[in-house]
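Sending over a structure as C-alpha cells; questions will come in a sec.
One protein chain is absent from this view; the other protein chains keep their places.
Letters A, B and C mark the chains as written, and numbering starts fresh at 1 in each.
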Amino acid sequence: MLKAVGGKTRPPRVGIIANPVSARDIRRVIANATSLQITDRANIILRVLACLKACGVEEVVMMPESGGVRYHVMRGVERSKNRGEEEFPNITYLNMLVTGSAADSVLAAQLMREDEVSAIVVLGGDGTHRAVVTGCGGTPIAGISTGTNNAFPDHREPTITGLAVGLSVTGRIPADIALAPNKKLIVAVNDVEEIALVDVAFVTERYIGARALWRTETFRELFVTFADPEVIGMSAIAGLLEPVSRREPCGLHVELAGEGAAAVSLNVPIAPGMMRQIDVASWRRFLPGEIAQPKIEAGSVALDGEREVSFSEQDKVTIRIAEHAFYTVDVSACMRYAAMNGLMRTSVTQQPEVWTV
Amino acid sequence: MTEKRIVPIVMPKWGLSMKEGKLTSWLVSPGAEIKPGDSILEIETDKIAGSFEAPDGGVLRRAVGEVDVVYPVKALIGVIADPSVPDSEIDEYVSGYVTPPAEDEGEAQADAPQFVDVDGGKLRYSMKGEGAEKVILIHGFGGDLVTWMFNIDGIAESATAYALDLPGHGQSSKKIADPSVAGLARTVVSFMESLGIEKAHLVGHSLGGAIAMEVARSAPARVKSMTLVAPAGLGPEINIDYINGFVAANSRRDLKDLLGKLFADQSLVSRQMMDEVLKYKRLDGVVPALRSLADGFAPGGKQKDILSASLNARIPTLVIWGKEDQILPVAHAANAKGAQVEILEGAGHMPHMEKASKVTALIKDQIARAS
Amino acid sequence: MARKLSMRQAINEALDQEMARDPTVFIMGEDIAGGQGGQGELDAWGGPLGVTKGLYHKHPGRVLDTPLSESAFVGAAIGAAACGMRPVAELMFLDFMGVCFDQIFNQAAKFKYMFGGKAETPVVVRAMVGAGFRAAAQHSQMLTPIFTHIPGLKVVCPSNAYDAKGLLIQSIRDNDPVIFCEHKNLYGVETEVPEESYAIPFAEANVVRDGDDATIVTYGLMVHRAMDAADALAKKGIECDVIDLRTLSPIDWDTVLDSVERTGRLVCVDEANPRCSIASDVSAKVAQDAFKSLKAGIGMVTAPHTPVPFSPALEDIYIPSAAQISEAVQRTMGK
Partner (left out) sequence: MAKNPFPLSKEKLLDAYRTMRTIREFEERLHTEFAKGEIPGFVHLYAGEEAAGTGIMMHLTDKDRIASTHRGHGHCIAKGVDVKSMMAEIFGKAAGACRGKGGSMHIADLSKGMMGANGILGAGAPLACGAGLAAKYRGDGGVGISFVGDGASNQGTFLESLNLAAVWNLPVIFVVENNGYAESTHRDYAVAVDSYVDRAAGFGLPGVTVDGTDFFAVYETAGEVIKRAREGGGPSLLECKMVRFYGHFEGDQQLYRGKGELEDIRANRDCIKLFASRIVEAGVVTPKELEKIDREAAQLIEEAAAFAKSAPPPAPAELLTDVYVSY
C-alpha cells in the first residue's frame, strides 16, 4: 500500500506550497490572533530548503503566489549565490495562473502530484492543509504551522521538518516508518464533496462572509477526525469532552445544546485567546462506514474552522469519516530513526545498531 | 518771591504710564504774549500727541526745549514771566533748575489704577488728591479714565478725584449687565457705595454726562454738583454714523477720519491715539458691549434718555461744550435749563482734551462754588 | 502699570485663553508637553523652548504630544480641522515643513477651493523661524515666502508679545489655515500685553515709527533692526516710516502704498533669502502701483542667497543688520 518515498527513476524532488494569506483573517481583529509575517514565512522556506539541500535534494518545485513570499525566497537565494554559497537546491515554480485564492493550493498540489514529487511541504494552517490534501492524492505532505487555528500541522521548528522530509525522500528512512496515515471527513452537499482534516461544524449562519467561526450561538453540531485537548478551535470542544487520537480508527460526533438542554457546559478556547462557554447535549464516537446527516436543515458547513458551503432545506447534506485518507511525514519517527541509525553522522568510527521504530 | 513771578513750563505727565515726552513743535516764539490756556507747544508721547496749554499768563521768556528732543516728565522746557522780571533772573532760574527725579515705584504704585467689584462687575478706577471734596469723572462712549489725563491732576490739587472706567470700557469688565443709561447710573452709585463716597461732584463727558444726570435724578442726595462736558441726554440728535462707525471700526484706516470728528483740530488724532483705541476695541467683548450700549442710549439713531427736565436748582450744574462739536449738537446746551453754560471756541466734542486747562479751571470753579 | 509679558508668555496665554474659551481648540506637536512614556515628569519641556509649558496639566486631554512624525500629525490636525475642530499644531521649526509640506500646501491650502468652497480648514501651524540661534542650516530659516506664495494659506509673523497674542488668537479663530511663524530670538522680548483676550485682524500692518523721508517695510525680528536703523538715521536728520507687516498673507498693501506715496522712498527688509522673498514681493508691488511716487530706486536688505551658516562669525553677518538697513535708506536718499 505504501510506495517508497524516493522516486526510483528520477532524483527526488520536493514540492513546497506556502500560503501567503494564511493567518490573515478576521481573527486578527476579534481575537488577537498571530499574523506570521511574510518575511518569516520566506525564512521558514529558506531553512527548509537548506535542510533539503543538506540531505541531498537538488530540485524543489514551488507554488507561485502573489503574496510576496516568492520574492523574499528568491532574494534570499540570490544573496546566498552572490556570496558563493551553495546552500539551496535548484528552485522552479509551477506554471499556473495565480488567483490568490485557496484554489491555487489545490491546483498546485494536483500539479505536484502529476509531477511525481516525493513529498510536499505545506506552510499554512488547517485550511491550507485541507486545500493541499484535496489535490495531492497519495503524495505525502509535511505540514508547517503558519496559520491561525493550527490543529492539524505540528508546532515545531521547521528546520527539523525540512530534515525529516529530506532524509525520507532521499530513501534513507523506510516509508513505513517515515509516513503516517491520517483520517479525513467527507461532507457531501448534494453531489459536491468537500473534505476536512480536523473538523466539520454545522452552523446556522447561512452565508460565508468572513469565513471564520466565532459566534458560538450559531454552532449546532460538530464532527472531528481527532479530539485533542491541546488545540484550539472546534476540535477543542471534542478534545475537552473525550480525547481521540489521530491514530484511533474513529472520530467524534458532538451535538451542541439549544437553550437549557445542556448535558455538559464546557469552557473552550474556540479561537486564539477566546474562551467561550459551549453547551453540549451529547457526544459519541463516529465510526468509519457511518453516514450522518446534520440536524439543522439550513445553514453553513464549516470545514476546519471556516465557513465554506451554505445549504438550505432543499439540499441533501451527508457526512462520513475515512481512514488512511492521506499521508503525512512523521517527523518524530523520522528523526528518531535518523538518530538511532546514525544518519546524521559524518565520520563513522562506531557503526550504530540498526533500529526500527 | 521770584518763584511766583517766574512760571516754569515743564514736560507734563499725561496719563499713568508717561515717563517722557517729545517736544514736537513750538507754537509760539520767545517774546510772545501768552494767556492762560493758550496752546504754546506740541508734545508727543508713546501714547498720545497733544498741544500743551499755558498754565499761566505772561511773556514766553525762554524756549529751553528743543524740537524733536525727548524730555523726561517735569523737565524744564520753557519759562513764562512778566516782562518786568530781568533776564539775569530768568537765566539764573534756568541754570538752577533741577528736574525732579522720576517717581519711584512706590509712588507709581500709589498712582496706579485700582479695581473694585460693584454691582455690574469689576471696575477700574484711579484716585488722585486728598481734598475733602470728592469728584467723580465719568468718561463717554468708547472712552476710559485716561481721557481725563489732562484734567485730573489739576482737579486733584483741591479735591479727591476719582476717574473710573465704565463697564465695557478700559479695563473694567466687558460684560454690561444693564446697558441702559439708568443701568450705568446704578453702577456709578454702586461704585460710590463701594468706596464709601457719600456725596460727590459728578463730572460727565458725553454719555457720561447723561449718566451723571441720571444719578442726580435717581439719587439726588449723592450729588453735590454736576459738570456736564458735551453731555448726552439733552436732546434727541446724535451723530449716529460716528457711533456706528466707532463700533464697527477695526483698523487704523477706519478710525482715522472717525476720530478726527471728535476734535476741532483733527491733527490731534495721532497714530498712538488710534493704536490705543484699537487695542481697546480688539479686546474680547468690547464690540458687543459697545453695540449694546449704543442700542441702549440711541436706538434707531436718536437719543432715548432725554434728561433735561430733571435738572434743577438744588444741584448746581455747569455745561461745557465745544463750539465745533460734530457728535452732539452744541445747540443742546440751551436745553439745560438753569445751568451755567460755557461754550468753548476751538474745541470739538473733547473740550476737556482740546481746551484742557480751561475746562480744568471751570471744573475747579464749579467744585469750589458748590462745596 | 500695564503688565509686561515676553512673547513666549504671550503665546502661552493666547493658547491658554483660547482653549478655555472654545472646546474645539486643542494643541498638538512634538514635545509640547514632553516626558510622555518616561519615568520622570510629565510636561517636562512644554515645547522645546518652553512656550507651551503648563498647558498640559491645565487642559487635560487637549495638549497632545505627537510622535516625531510631521506628515502624520500635521495631516491629522488638518483632517481634524476639516471635521470641525480648531487644532493648533506645532511644527517646532518651520524648517521641518519639508517633511510635511504636502499636507500643508496640497491639502489644507486647497480644500476650500478644490471642494468648491464647501470646506473650511481652521488649522493653525505654529513654528519657530529665523536665524541667530546658532542652530545652523536646518533650524534657522525664514521660510515665510514659501508659504506666502501659496493661495489658501495665511502667513503671520509677529514682532512682539502684544502682536503675538492678538495675532495667534485671531489665527485660531480664523477659518482658514494659518502658518504662524514665531521668531525664536523674540521669545524673551517683553512688551505690554493686556490680560484679556483680544484679536488683531489680519492685513493690518503696524506703523511702528513715523517719518516722511523714507519707508522701511519689514516684519518679525527685522522690525527691531529697522527701528535701530531708524533711530540712528533720525540722528542724521532722516525720518523713516517703519512698517511692521505683521501678516504676510493677507498683506496690507494700502499702508505700504500710502506710506511710499508720502515718502517716495522704500527699503524692504527681510530675513529671508532674497529671491522671491517678501522683500522682492513688496518691491514689485510698489514698483507697479506707486512708481510715480518713487524718488529713488527701491532698496532691499535681505539675508544672502546662502543657507544659514553655523559659525557665529558667519551667522552674525548672514542676518541683516541695522547698519545695512541704515545704509540702504541713505542710498535711496542719494547719500
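One rule holds for everything that comes next: contacts are C-beta pairs under 8 Å (C-beta built on N, C-alpha and C of every residue); 3 or more make two chains touch, one makes a residue touch a chain.
As the structure is a prediction and not an experimental result, all values here were calculated from the model.
The missing chain, though absent from the view, touches A, C when the full complex is examined. Within the set C:Asn12, C:Thr52 or C:Gln107, the residue that contacts the chain not displayed is C:Gln107. Among C:Val51, C:Ala81 or C:Ala214, only C:Ala81 touches the chain left out of the display. Which of A:Arg113, A:Arg156 or A:Arg211 touches the hidden chain is settled by the complete complex: it is A:Arg211. Where chain A meets the chain that is not shown, the touching residues are 20-21, 24-26, 28-30, 32, 35, 37-39, 66-68, 70-72, 97, 99-101, 205-211, 298, 310, 312. Those residues of chain C that touch the chain absent from the view are 26, 61, 64, 66-67, 69, 71-85, 87, 99, 102-103, 106-107, 110-120, 151-152, 154, 174-176, 203, 250.
Definition applied: only the chains that are shown with their structure count from here on.
If each chain is drawn as a node and touching chains are joined, the picture fits none of the line, ring, star or complete shapes.
The leading chain pair by number of C-beta pairs in contact is B-C. Comparing the CA-atom centres of all chains against that of chain A, the greatest distance is found for B.
Centroids built from CA atoms put chain C at 38 Å from chain B. The geometric centre of chain A is 65 Å away from that of chain C, both derived from CA atoms. Residues of chain C that touch chain B in their complex: 1-2, 21, 162, 166, 194, 196-201, 204, 206-207, 210, 234, 254-255.
Listing the residues of chain B that touch chain C in their complex gives 16-17, 68, 108, 112, 171, 174, 250-253, 271, 275, 279, 282-285.
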